[in-house]
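Quick notes on the structure that follows.
Only one protein chain is missing; all other protein chains are in place.
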Amino acid sequence: MSASTSAWRLLLRSPVAVAGLGALGLLVVLALLGPVLVPYGANAVDVTRALQPPSGAHWFGTDDLGRDVLSRVVLAARASLQVSVVSVSIALVLGVALGLVAGYFRGWADAVAMRVVDVLFAFPVMLLAIAIVAVLGPGLTTAMIAIGIVYVPVFARVTRASVLGVREEPYVRAAVAIGAGPLRIIRTHVLPNVTAPIIVQTSLSLAFAILAEAALSFLGLGIQPPEPSWGRMLFDGKGFTGSWWMSVFPGLAIFVTVLAFNLVGDGLRDVLDPRQRSVLESRRDR
Amino acid sequence: MTPDDASTTDRPLLSVRDLSVRFPAGREGRVRRWVHAVEGVGFDVERGRTLGLVGESGSGKSTIGNALTGLVRATSGTVHLDGTDVLTARGRAARELRRRIAMVFQDPYASLDPRRSIGATIREPLDVHRLLASRAQRAARVAELLDLVGLPAQAAQRYPHELSGGQRQRVSIARALAADPDLIVLDEATASLDVSVQAQIMNLLRRLQRELGLTYLFISHDLAAVEHMSHRVVVMYLGRLMEQGERSGLYERPAHPYTQALMSAIPADDPAVERTRERILLSGELPSPVDPPSGCVFRTRCPLAIDACADHVPPVHLDVDHTAWCLRTDAALAGRAPR
Partner (left out) sequence: MSTTTAALAVEDLHVTIGRGARVARIVRGVSWSVQPGQTLGVVGESGSGKSMSVLAATGLAPATARVEGRAFLDGTDLLGLGPGELRRTRGRGLGFVFQDPMTSLNPLLTVERQITEGIEEHLGATRRAARTRALELLEMVGIPDAARRLEAYPHQMSGGMRQRVMIAIALACEPTMLVADEPTTALDVTTQAQILDIVRELQERIGMGVVWISHDLGVVGGLADEVVVMYGGQVLESAGVQTLHDAPAHPYTRGLLGARPRLGRLREELVAIPGAPPDPRALPGGCVFYERCPIKAERCAHEVPPLAEVAPGHLARTFCTEER
């Protein structure tokens, strides 16, 4: 309890992590208040003003249908953030659980879990998504579940690889020797010691999830047009190389989001590690 | 209270009989191959005393410690702790044995979880075995244990990387004591510490034994440390017993050629003595534990070996409490190797 509050305080003391948290906070605010803030509607089509470069009236320019890019970038924040966070959460929970079980118990549990993961790996993303769409119908929820399941193998493998190392550590053997059960050992000794690579993988996956959503919606399986999403906007801008603003601004939005997740992830990784924590604390003392 | 209470006083706390541990080593054709890590080992540990288990790498000494604490499974043999069968226990009984046999590991850097505070580390046996009901009681016990091993109470809030090697090994000892065990297995517990710190830890262990009546199994490659710590000593080589006896008898009159070679390998303190003394140098290399020599496993390197050593190894009782598994104890004791 005291450890977690002090970790939180330390996180707030790291300028980098605070910058990341600030950017994420801003994104969340934009996502929630977007409809009230933006100057134009997401689908305010005005073909007479199509493909205009950035100007006083349209800061980020307009797209091929004359829609305001700024408004669409802001309004897309909600869907894009939601897709990335929810789908990665699904992947994280399932993948880490599988990886922990497979890596710690080895034997048949490992064999079964890893075969399941291999099968998932073998499925093309789209095929899997189409299968899920067949059951649930197209839409945001389907996209999130599909992307989530697609990323389970990555988390499972990253986790398992780290667990294989940690389970051989003398401190895990020491816990076995005092009679601790496997669940307790996984919870108190293994999981805390494999967080660093998982956090790194989470930051990476969040970015890929935004792009995966774009691919799905392009096939009509994700967010349904004309509702905006960053990935979709990036995708649509590809055909208009002269109108760079169509893809640069949604791309920038993805970049800032991913960077923010990365900064917070790095900060978290450091404050969760007692060794790094005391380095941070000693810096404060000076 | 069990009906056979009367007998508990004179039976040894730990009794190991004919213990073997084998690990699979792949196949050769149709034949399954085994690493013979420990073969037919037996010894007793008396309550309140220290048994020293000494040998080089590959001797199987650490495997025995691991078998006692459930880290490896024994292939055959029996181990009794105060009458309870250690090897066949399952479920609750096995968990209770984990409480009664505690272990301190060699590497104080690696055997403490870097992410858990010292307090949480020492408390873990109490948590696992649900020993003290309230949080306050457990915290008090941790403070008491820290004091016992000579660490300040504030150490509970620290993390392993903030302590020195010696302090960490004190933490490991405190943790081993936490659940009030009957036997503590010390597996090379001082080997990776600096000389000056080794002495601190050995003094601490002996003080704790005096004050709390602890029973130790002291596993080490260091003959001098074993002599200092133990009441009784077992010498092992390639998974087998070589010699066993009370400390004074074994160290004053080592009767097995291997024990003699081990003692001879330790450099003398005085450089003048070291440069002139006669040493027994072992030839050759440790045989493979997958395919150990027949008869006496030491015979391939023994300066006194004769043909008969390939056939059998009799236990030779040199004294009431001193046994060597060797055909050539007479020659060894005479101190001369006929070529």
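Per-chain numbering from 1; labels A and B assigned in written order.
Convention: a contact is a pair of C-beta atoms (placed from the backbone, for glycine too) under 8 Å apart; a residue touches a chain by one contact, two chains touch by 3 or more.
Keep in mind that this is a model prediction, so the values were computed, not measured.
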* Quick one: jot down which shown chains the absent chain touches. => B
* To do: Quick one: say which of B:V21, B:A156, B:L262 or B:A305 touches the chain that got left out.
  => B:L262
* Of B:M202, B:C296 or B:V313, which one is in contact with the hidden chain? -> B:M202
* Positions on chain B contacted by the hidden chain, ascending -> 56-57, 164-167, 194-200, 202-203, 206, 221, 223-225, 227-228, 251-252, 261-272, 274-275, 279, 281-282, 284-286
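To be clear about the criterion, only the chains that are shown with their structure count from here on.
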* To do: Determine the centre-to-centre distance between chain A and chain B, using the mean Cα coordinates as centres, and give it in whole Å.
  => 51
* To do: Enumerate the contact residues on chain A facing chain B in the complex.
  => 3, 169-171, 173-181, 184, 188-189, 192-193, 272-275, 277-278
* State the interface residues of chain B toward chain A in the complex, per the touch definition above. => 69-71, 94-99, 102-103, 105-107, 110-117, 124-125, 128-129, 159-162, 172, 175, 179
